[in-house]
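Only one protein chain is missing; all other protein chains are in place.
Then we have chain A:
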Amino acid sequence: MIKLFSLKQAKKDGESPRTGTQKKASAAQLRITKDINELNLPKTCGTEFPDPDDLLTFKLIICPDEGFYKGGRFVFSFKVGPNYPHEPPKVKCETQVYHPNIDLEGNVCLNILREDWKPVLTINSIVYGLQYLFLEPNPEDPLNKDAAEVLQNNRRVFEQNVVKAMRGGYVGSFYFERCLK
């Protein structure tokens, strides 16, 4: 057991150590630095950091090279909070997309972004999760119910709708902006 302070010792206000003070990086900061430095992106994905000094805010661009969404370009915004990795980053899809698991406001239904997030997961895990959504859209857990129904009932019509949306045009009553590469 150590003796932390002697009884007579009074602490002085604002006394700074010899080397001068420097703000220490937070645990979230240290962890995200590691995550970003070790990003191992598939060739279909890229990142964009508007401010390289802010590793907590960035965009992920996915350009699928196979599947329904081949040829499209989809932008996701990432916001990493001070409680990372105890809490997952907030991810939104900024590109309007006709997709069963992404709604028209950009909400993404991916289990590891919410209920199945674990601190051992990394930004890379999320990138792979998002990429997978484009390869295997999942009509079982829909956010865009209409798209999910079409995918379940008629894959050909779904495929045509995806192409229509990516070229820029109406699917049903909703107008999608062009997002081809």
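In the analysis below, a contact is a pair of C-beta atoms (placed from the backbone, for glycine too) under 8 Å apart; a residue touches a chain by one contact, two chains touch by 3 or more; residues count from 1.
Basically, contacts and distances are computed from a predicted model.
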item: Which of "NEDD8-activating enzyme E1 catalytic subunit", "RNA transcription, translation and transport factor protein", "Mo25-like protein" or "Gamma-tubulin complex component" matches, in UniProt, the chain that is not displayed; value: "NEDD8-activating enzyme E1 catalytic subunit"
item: Residues in chain A touching the chain absent from view; value: 1-5, 7-17, 19-27, 29-31, 33-34, 36-39, 46-49, 52-55, 82-83, 86-87, 101, 103, 105, 107-109, 111, 113-115, 117, 119, 141-143, 145
